[in-house]
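For chain A:
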Amino acid sequence: MAELINLQILNRLLGWAGVDLPPSHLAGAVLAALVHGVILLGIVAVAAMFFIWAERKVAGRIQDRLGPTRVGGRFGWLQALADGIKLLSKEDVRPREADALLFRCAPYVSFAASFTAYLALPFSDGWVAQHINSAVFFILAVLGLEVFGVILAGYASGSKWSLFGAMRESAQVVSYEVPLGLCVVVPVFICGTMNLVTIGNMQTGWLTNWLVFHDPFTFAVFWVYFTCAIASVNRAPFDLAEAESELVAGFHTEYSGMRWCYFFMAEYGSMLLVSGLATILFFGGWHGPVPVFDMLGWSSMGGVLQYVAELAGAANFLIKAVVGVTVMIWVRWTLPRLRIDQVMTTCLKYCTPLAAVCFLGALGWQTGMFGLAAGPLWSPNQLMAVKQRGEYRESWVLKAEAAAAAEGSAAQAGRPAASGDRDEPDVSGETEPARSSATGAVGSPLSRKGGVG
Partner candidate 1 sequence: MDHQKLFDQLRERFGDDVRALVVETIDPWIEVSAERLEDVCRLLKNDAAWQFNLLNCITAVDYFEPDAKKAAKVDWKPHVQMLYHLSSTTLKHTVVIKVRLPRWKDDVAGQLPEVASVSGIWRTADWHEREVYDLMGVMFVGHPDLRRILCPEDWEGYPLRKDYVMPLEYHGIRNR
Partner candidate 2 sequence: MASHLGDPRVVEFDVRTDEMLINMGPQHPSTHGVLRLALRTDGEIVSEATPHIGYLHRCAEKIGENLSHRQYIPYTDRMDYLAAMNMNLGWALVVEKLLKHEVPERGRHLRVLMAELNRIASHLVAMGTYGLDLGSFTPFLYAFRERERILDLFEEVCGARLTYSYITPGGATGDLTEGWLEKCEAFLDQLAPVIEEYHTLLTSNAVFIRRTAGIGVLSAEMAIDYGTSGPVLRGSGVDYDLRRDGDPWYTGLYRDYKYEVIVQKDGHYPKDRDYPPVPAEAVLGDSWHRFYVRMLEVVQSVELVRQAMERYRAAKGDCGAPLKLTQRLPKGEAYLETEAPRGQMGFFLVADGNAIPWRVRVRSSSFCNLSITHEVCRGCLIADVPAVIGSLDIVMGEIDR
């Protein structure tokens, strides 16, 4: 998304308007950020609405009924919108005992965390709002912030039930970050990068190239990941924070109207996010089971055909992510809820050791520990090396190198080096030097600071 919007659409539009605002320029960066933010907000909001509808529809079918049928003509596809309008028109009630400021901002904190994580989630090859080298890390870290909204809501509501919900949520989410992180590390070290675009691109080819089929341990670790993901986004059977039969409604007991709705947008947003992450880390991301576009050669052709291939990739990605969310919905309407101690037991006694064993196992597999061969064991999975392992560099290193090279050449040409008048955020680089040069980002203060080899 970044290149597409920033370079092609945005620049062309601006070029028509006669303004030259490259994303490296402050105003250009703000404009690009706004465009990305709005698009992502649209994606999250539409996804949340879609999943609310899907949840009702799936629950209906599971429970031997129809679910919504009337609103919007057939299938009740406008039901979520109708819900939204209803929620907008509802009174925004705040209990007298509540802490006004915290109570009001808690839903936004929750939603903002869920939304921010999307910044680093690629939807197709290169379609990401912000290329981040450590995207996996960023997503996990930001997703973990969602719990703050919940804790704030529970604390600020001035209700004991809310407080219970918040305490449960904090205990649960913080615990589940451990196995979740361990699970995520497995694909990361197999691929050798935290960059989600690179991880996705390494799984190109037939479906056997998906990381989940890389070895038995990645297959196992996916299920652990999925369990922990359900727990970390607070879905049944781990929805203890809002356990309606125990805590009335948990942390959002006192919320109504739109503020309440934000919690749900955050929940559904997070669901899609963790499913999307699973898709990229384990299920080949935007690569379909059959590499149709690779065979046709469209995906590297450039121009409209590559765009079509990338669009198909995005559809591919979304379908897989939606399947993941549907499985979560399915689980929710099938299983009873666990108890808080059982949730913690599941995390600490089963998920964490399992994830650790898988981690070690995958490590052994990768280094040939189980066989006599010195190299990796045979597997149908042939990860496509985007480049040699030794070539993985953080973008700031690459930038420094590029800048040093440019400085060297500039010195050779006998004119002073163009000094960067603005500090670029460290995380905003691109992995591949080709793209990095394509963005036209030039100059870095790093070279002044002595550079980094």
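Just so we're on the same page, a contact is a pair of C-beta atoms (placed from the backbone, for glycine too) under 8 Å apart; a residue touches a chain by one contact, two chains touch by 3 or more; residues count from 1.
Regarding candidate selection, all candidates are chains of the complex that A comes from, given by their letters.
Values in this document were obtained by computation on a predicted structure and should not be read as measured data.
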**Request:** Could you sort through 1 or 2 and say which touches chain A in this complex?
**Result:** 2
**Request:** Under the touch definition given earlier, write down the residues of chain A that touch candidate 2 in their complex.
**Result:** 59, 62-65, 160-161, 164, 167-168, 236-237, 239-240, 243-248, 333-342
